[in-house]
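Missing here is one protein chain; the remaining ones are kept as they sit in the complex.
Every chain is named by a letter (A and B) in the order it is written, and numbering of its residues begins at 1.
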Amino acid sequence: MRPLIERRTTPSIAITVAAPAAATVLTVVFSFLFFDALGHNPVSTLHAFFVMPLSSLNGISEWLLKASPLILIALGLAIGFRANIWNIGAEGQLILGAVAATSIGLFYPDKESVFLLPLMILAGMLGGMAWAAIPAFLKHKCNTNEILVTLMLTYVATLLLSYLVHGPWRDPFGFNYPQTALLPPAAMFDPLSGPYRVNNSVYITIFAVGVTWFFTKYSFLSYRISVGGAAPTAARYAGYRESTSIWLGLMAGGAMAGIAGMAEVAGPLGQLSPHISPGYGFTAIIVAFIGRLHAVGILLGGLFISLLYIGGDAVQISLGMSSSVTRIFQGALLFFLLAADFLIFYRIRFVKG
Amino acid sequence: MDLFIAIFTGTIIAATPLIFAALGELVVEKSGVLNLGIEGMMLVGAAVAVWMHFAGFSMPVAILTATLAGSVASLIFAVLALTFATNQYAAGLALAILGSGISAYIGRGFGGAPIDGLSSISIPVISEIPIIGPLFFQYDPLVYLSYLMFACICWFLYRTKAGLVVRTVGESPESSHAIGFSVIRIRYMTTMFGGAMAGLGGAYLSIAYTPLWVENMTAGKGWIALALVVFATWRPTRIILGAWLFGAMTIFQLHGQALGFALPTEVLSAIPYLATIVVLVIISRNREILKLHFPASLAKPFKPSG
Partner (left out) sequence: MTPRLELQNISKRYPSVQANDGISLQVMPGEVHAILGENGAGKSTLMKIIYGIVRADEGEIFCNGQPIGVHKPTLSRKLGIEMVHQHFALFESVTVAENIAISFGGKYDIVKLSQQVSEVSERYGLPVNPRSLVHHLSVGERQRVEIVRCLLQNPKVLILDEPTSVLTPQAVSRLFETLRLLAAEGCSILYISHKLYEVKELCDTATVLRDGRVTGTISPKKTSTAEIAQLMVGTDLPQTVKKASKISDEHALVIRNVTTSSEDQFGASLNDISLSVRRGEIVGIAGVSGNGQAELERLISGETTLNDAESIQLFEQPIAHLDAGKRRDLGLAFIPVERLGRGAVPSHRLNENAVLTAYRLNMVENGLLKMNRANRFTEKVIKKFGVKANGLESVASSLSGGNLQKYIVGREIEQNPKFLLVAQPTWGLDVGAAAFVRQTLVNLCNSGTAVLVISEELDELFEICDRLLVLYQGRLSQSFQCNETSLEEIGILMAGATAVGSDNTRTSVHASSD
């Protein structure tokens, strides 16, 4: 008997569900070995990682607070990835969204206006879109690789933010710290409940999950760009414009990342500082893939990865484990998920010989 | 004159890690594989080199281990993209993220601790020649190695049968398979070679260029190396030219204020990234040039049937 690999004629639904489950099991097995090798008790580490953080309301609040931007950004990116548009600079778009929203929050004349928050959301969205429009324009007009441009612009965005908070926007009463003044209360999201940090911006994320789900499942526009992603020649044959894919793919990611950036400054941060994101824009790429570019999958993936973040913080404090462990853990998970994809598209059959 | 020499040698040194990483990626891409994870492999190489140094090993051993580590890291990508035929973009990103995590883990004990960097070798007699000597003959050994690798890769790709096989696998894995070449095995080898070169480039950063380890110290150099391959339109010679150009940008950023440009540091720091974009735009406009040496099967998963 020897194994033979062949393509499936129709991907089975059972496998589509089983593959991520298998990946999760593999990750748990891997983490057992991994933590054991590092000299930690795997059971108590996993407990501290996944169970402890969720055993208090504050923990749940923090969990949702981190999951929200991840999900939001991943939704936007997924639309691009479906169209074969590889926006990996969501981090930069997030920064620009935060910068644009803060400019409204800080400089809008009426500090108590009810329009302040909606305007900031709009500004955040436009900021993110504007940053994503650069690679879109360059790809559309000059055929420039969007992976490299979006990434380079992320570095530029980080420098721009650094310039602003060290220079013109630095809070004059901020004891020379590189940060802006605090945003006025009307420019901040209200907390969801009580003393916890998670705020009303999660509604935006929930809304976005619904819209993205509907859009990808039912809209002809989404169908067209997915054709462009899966078979560009077929899209040209059918007369679907490549530029639609490029612009929509990048704008969706930019808009959502921009809003996520806005929600960070108008939520937990309250001001701009050099480090406003712990890499949400990059982690969201993982979330998008874990969620198989599907809205509901992304929702679950975002919650899962967020838990990994929170858990990572928790074990850092309770067990003194390095933050890099979390990253290795996330990477391993992505690795297993991608590998499990193979089972969806191929089957292994044993034949004589 | 001294300033010129400083800028020239600075450029050469700043170009070296890019040359390693980009030449490696060139070979990978020539075989039709797009590995976006250079940044991750460079970081692993950089961390491992310093780690070995602190563990008391000699420089050559540290460098060699870092090279191997880059190669091993590339296996993460190779298993996904080659064995499991997954999307190469996703697999490369996974490696970039994972590599950053692994390197941070390796380097957690000695972050920011400076080391005695790789010393330069002064070639007897010729390094004494005024101007010419300091310009060309007073670098560390890895700088010379990068140009030796360049020559070897040119020879390999265009003068040997193995190089021919790599190029044909990159053009059409199906045909290569039909002739009887093991496409997957060849791609594994090029990918691991690319990983080794990225690891070497990373090691150069941490033991010669900055001599110390800091988390995410590559600061996008892996991505710039990737851009260089596009810039070079898949030709080795142009990789060298491109690397010099970016090396010069980096030096300009360092010496900008000394040269009398009264710009905020952030603007100067942004120059290499902006330059990358500008160069990409100029190159990409002409689709013909891009197509000429483009490996036709780049980033397309291949799974032999039967």
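Methods note: a contact is a pair of C-beta atoms (placed from the backbone, for glycine too) under 8 Å apart; a residue touches a chain by one contact, two chains touch by 3 or more.
Owing to the predicted nature of the structure, the values given are computational and were not obtained by experimental measurement.
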Identified contact with the non-displayed chain, of B:V72, B:V165 or B:A219: B:V165
Which of A:V43, A:V211, A:A234 or A:V296 contacts the chain that the document leaves out: A:A234
Absent-chain interface as seen on subunit A, which is shown: 6-11, 218-221, 223, 227, 230-231, 233-234, 236-241, 351-353
Residues of subunit B (touch criterion as defined above) contacting the omitted chain: 160-161, 164-165, 167-168, 171-172, 174-175, 177-180, 287-288, 291-293, 296, 305-306
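In this text, only the chains that are shown with their structure count from here on.
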Geometric centre distance via CA averages, subunit B-subunit A, whole Å: 28
Of all residues in subunit B, those that touch subunit A in their complex: 36, 76, 79-80, 84-87, 89-91, 93-94, 97-98, 100-105, 108, 219-220, 223, 226-227, 230, 264, 266-267, 269-270, 273-274, 276-277, 280-281, 284-285, 287, 290, 303, 305-306
Residues of subunit A defined as touching subunit B within the complex: 4-7, 86, 88, 138, 142-145, 147-149, 151-153, 155-156, 159-160, 162-163, 166-167, 282, 285-286, 289, 322-332, 334-335, 338-339, 341-342, 345-346
